[in-house]
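The complex appears here minus one protein chain, its other protein chains still in place.
On to subunit A.
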Amino acid sequence: MTNTPPGPANDSAPSAAAVASEWPAELYRVLKAANVRQMAYVPDAGHTTLIELFSADPEVVTTVLTTEEEGVAIAAGAWLGGQRAVLLMQSSGVGNCINMFSLPVMGHFPLLTLVTMRGEWAEFNPWQVPMGRGTQAALEAVGVRVMRADTVEDLVETVEAAAALAYEADQQIAVLIGQRLIGKKKW
(Lines give C-alpha, C1' and ligand atoms only; values in the text may rest on other atoms or scores of the structure.)
Protein backbone atom coordinates (compact mmCIF):
# COMPACT_ATOMS: atom_id res chain seq x y z
CA MET A 1 0.00 0.00 0.00
CA THR A 2 1.00 3.62 -0.41
CA ASN A 3 1.00 6.58 1.91
CA THR A 4 -1.74 8.25 -0.08
CA PRO A 5 -4.45 9.36 2.34
CA PRO A 6 -7.71 7.46 2.01
CA GLY A 7 -10.48 9.19 0.14
CA PRO A 8 -12.77 8.86 -2.85
CA ALA A 9 -11.02 8.49 -6.18
CA ASN A 10 -11.88 11.12 -8.78
CA ASP A 11 -11.69 10.98 -12.55
CA SER A 12 -8.26 12.59 -12.87
CA ALA A 13 -6.37 10.73 -10.14
CA PRO A 14 -6.12 6.96 -9.91
CA SER A 15 -7.00 5.37 -6.59
CA ALA A 16 -4.24 4.46 -4.20
CA ALA A 17 -4.89 0.80 -4.84
CA ALA A 18 -4.57 1.29 -8.60
CA VAL A 19 -1.30 3.19 -8.20
CA ALA A 20 0.01 0.48 -5.91
CA SER A 21 -0.68 -2.19 -8.48
CA GLU A 22 0.87 -0.24 -11.34
CA TRP A 23 4.38 0.18 -9.98
CA PRO A 24 5.95 -2.53 -12.13
CA ALA A 25 4.62 -0.77 -15.24
CA GLU A 26 6.02 2.51 -13.92
CA LEU A 27 9.43 0.91 -13.39
CA TYR A 28 9.28 -0.53 -16.89
CA ARG A 29 8.57 2.95 -18.26
CA VAL A 30 11.46 4.45 -16.28
CA LEU A 31 13.91 1.74 -17.38
CA LYS A 32 12.86 1.99 -21.01
CA ALA A 33 13.35 5.75 -20.82
CA ALA A 34 16.85 5.04 -19.52
CA ASN A 35 17.46 2.92 -22.66
CA VAL A 36 17.89 -0.41 -20.88
CA ARG A 37 18.53 -3.05 -23.55
CA GLN A 38 19.20 -6.19 -21.51
CA MET A 39 17.34 -7.57 -18.49
CA ALA A 40 18.50 -10.58 -16.51
CA TYR A 41 16.43 -12.20 -13.80
CA VAL A 42 15.82 -15.07 -11.48
CA PRO A 43 12.10 -15.83 -11.30
CA ASP A 44 10.53 -13.86 -8.46
CA ALA A 45 6.91 -13.26 -7.52
CA GLY A 46 7.49 -9.61 -6.68
CA HIS A 47 8.98 -8.94 -10.10
CA THR A 48 6.44 -11.01 -12.07
CA THR A 49 4.84 -8.13 -13.96
CA LEU A 50 8.13 -6.41 -14.74
CA ILE A 51 9.57 -9.70 -16.03
CA GLU A 52 6.52 -10.15 -18.28
CA LEU A 53 6.74 -6.62 -19.64
CA PHE A 54 10.43 -6.97 -20.52
CA SER A 55 9.98 -10.45 -21.95
CA ALA A 56 7.32 -9.15 -24.34
CA ASP A 57 9.57 -6.30 -25.49
CA PRO A 58 11.46 -7.12 -28.71
CA GLU A 59 13.90 -4.25 -28.05
CA VAL A 60 15.16 -5.86 -24.82
CA VAL A 61 17.10 -9.12 -24.57
CA THR A 62 15.99 -10.96 -21.44
CA THR A 63 18.14 -13.67 -19.89
CA VAL A 64 16.81 -16.13 -17.33
CA LEU A 65 19.51 -17.12 -14.83
CA THR A 66 20.18 -20.18 -12.72
CA THR A 67 21.65 -17.99 -9.98
CA GLU A 68 21.79 -14.25 -9.48
CA GLU A 69 25.53 -13.67 -9.78
CA GLU A 70 25.32 -14.71 -13.43
CA GLY A 71 23.40 -11.51 -14.05
CA VAL A 72 26.13 -9.36 -12.51
CA ALA A 73 28.62 -10.71 -15.05
CA ILE A 74 26.13 -10.42 -17.93
CA ALA A 75 25.53 -6.76 -17.08
CA ALA A 76 29.28 -6.09 -17.24
CA GLY A 77 29.49 -7.83 -20.61
CA ALA A 78 26.52 -5.86 -21.89
CA TRP A 79 28.26 -2.61 -20.97
CA LEU A 80 31.49 -3.74 -22.65
CA GLY A 81 29.35 -4.15 -25.76
CA GLY A 82 27.70 -0.75 -25.34
CA GLN A 83 24.37 -1.71 -23.78
CA ARG A 84 22.68 -0.94 -20.48
CA ALA A 85 21.40 -3.86 -18.43
CA VAL A 86 19.22 -4.24 -15.35
CA LEU A 87 19.22 -7.21 -12.98
CA LEU A 88 16.12 -8.29 -11.06
CA MET A 89 16.43 -10.39 -7.95
CA GLN A 90 15.20 -11.11 -4.44
CA SER A 91 17.13 -10.23 -1.30
CA SER A 92 18.19 -13.85 -0.82
CA GLY A 93 19.96 -13.61 -4.18
CA VAL A 94 22.17 -10.78 -2.97
CA GLY A 95 24.00 -13.33 -0.87
CA ASN A 96 24.80 -15.34 -3.98
CA CYS A 97 26.36 -12.34 -5.71
CA ILE A 98 28.92 -11.08 -3.24
CA ASN A 99 32.16 -12.12 -4.95
CA MET A 100 30.83 -11.37 -8.43
CA PHE A 101 30.17 -7.77 -7.35
CA SER A 102 33.97 -7.33 -7.41
CA LEU A 103 33.67 -7.17 -11.21
CA PRO A 104 31.48 -4.03 -11.46
CA VAL A 105 33.07 -2.48 -8.39
CA MET A 106 36.65 -2.85 -9.68
CA GLY A 107 35.78 -2.02 -13.29
CA HIS A 108 33.35 0.83 -12.45
CA PHE A 109 30.80 -0.93 -14.62
CA PRO A 110 27.31 0.49 -14.31
CA LEU A 111 25.26 -1.88 -12.16
CA LEU A 112 21.57 -1.44 -11.49
CA THR A 113 19.82 -4.20 -9.61
CA LEU A 114 16.27 -4.06 -8.29
CA VAL A 115 15.96 -6.22 -5.20
CA THR A 116 12.60 -7.25 -3.76
CA MET A 117 12.97 -7.68 -0.02
CA ARG A 118 12.05 -10.78 1.95
CA GLY A 119 12.32 -11.52 5.61
CA GLU A 120 11.47 -8.10 6.95
CA TRP A 121 7.69 -7.43 6.85
CA ALA A 122 4.94 -10.00 7.49
CA GLU A 123 7.36 -12.74 6.41
CA PHE A 124 6.07 -16.23 7.10
CA ASN A 125 9.27 -18.12 6.30
CA PRO A 126 11.93 -17.83 9.00
CA TRP A 127 14.66 -18.99 6.61
CA GLN A 128 14.27 -15.74 4.69
CA VAL A 129 15.05 -13.63 7.73
CA PRO A 130 18.88 -13.88 8.01
CA MET A 131 19.55 -12.78 4.43
CA GLY A 132 16.81 -10.15 4.61
CA ARG A 133 18.49 -8.73 7.67
CA GLY A 134 21.92 -8.85 6.02
CA THR A 135 21.06 -7.59 2.54
CA GLN A 136 21.94 -3.92 2.93
CA ALA A 137 25.04 -4.58 5.03
CA ALA A 138 26.34 -7.19 2.59
CA LEU A 139 25.91 -4.92 -0.42
CA GLU A 140 27.58 -1.99 1.30
CA ALA A 141 30.39 -4.18 2.61
CA VAL A 142 31.56 -4.92 -0.96
CA GLY A 143 31.05 -1.40 -2.28
CA VAL A 144 27.58 -1.48 -3.81
CA ARG A 145 25.51 1.60 -2.98
CA VAL A 146 22.07 0.92 -1.51
CA MET A 147 18.97 2.99 -2.20
CA ARG A 148 15.72 1.92 -0.61
CA ALA A 149 12.04 2.56 -1.22
CA ASP A 150 9.06 1.62 0.90
CA THR A 151 6.33 3.47 -0.98
CA VAL A 152 5.37 3.33 -4.64
CA GLU A 153 5.91 7.06 -5.18
CA ASP A 154 9.35 6.82 -3.66
CA LEU A 155 10.21 3.66 -5.61
CA VAL A 156 9.61 5.12 -9.05
CA GLU A 157 11.65 8.25 -8.32
CA THR A 158 14.38 6.19 -6.66
CA VAL A 159 14.75 3.87 -9.64
CA GLU A 160 14.87 6.89 -11.95
CA ALA A 161 17.66 8.42 -9.87
CA ALA A 162 19.45 5.08 -9.49
CA ALA A 163 19.40 4.52 -13.26
CA ALA A 164 21.00 7.93 -13.82
CA LEU A 165 23.65 7.25 -11.18
CA ALA A 166 24.41 3.82 -12.57
CA TYR A 167 24.40 4.47 -16.31
CA GLU A 168 25.61 8.07 -16.36
CA ALA A 169 27.96 8.10 -13.38
CA ASP A 170 29.20 4.50 -13.58
CA GLN A 171 27.95 3.61 -10.09
CA GLN A 172 26.96 0.24 -8.69
CA ILE A 173 23.48 0.59 -7.24
CA ALA A 174 21.02 -1.79 -5.61
CA VAL A 175 17.50 -0.48 -5.10
CA LEU A 176 15.85 -2.36 -2.27
CA ILE A 177 12.08 -2.62 -2.70
CA GLY A 178 10.61 -2.93 0.79
CA GLN A 179 8.55 -6.00 1.50
CA ARG A 180 5.72 -3.85 2.85
CA LEU A 181 5.37 -2.29 -0.59
CA ILE A 182 5.10 -5.65 -2.35
CA GLY A 183 2.52 -6.97 0.05
CA LYS A 184 2.17 -10.19 1.94
CA LYS A 185 2.91 -13.33 -0.03
CA LYS A 186 -0.30 -15.22 -0.80
CA TRP A 187 -0.33 -19.00 -0.53
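Rule of thumb we're sticking to: contacts are C-beta pairs under 8 Å (C-beta built on N, C-alpha and C of every residue); 3 or more make two chains touch, one makes a residue touch a chain; residues count from 1.
Please note the rule applied: contacts and distances are computed from a predicted model.
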| item | value |
| --- | --- |
| Candidate names "Aldehyde dehydrogenase", "Maltose/maltodextrin transport system permease protein", "Glycolate oxidase subunit GlcE" or "Alpha-D-ribose 1-methylphosphonate 5-phosphate C-P lyase"; UniProt protein name, chain not shown | "Aldehyde dehydrogenase" |
| Residue of A:A78, A:V94 or A:L112 in touch with the missing chain, whole complex considered | A:A78 |
| Among A:A56, A:M106 or A:A137, residue touching the chain not depicted | A:M106 |
| Missing-partner contacts on subunit A, residue numbers | 37-38, 61, 63-67, 69-70, 72-83, 85, 99-100, 102-103, 106-109 |
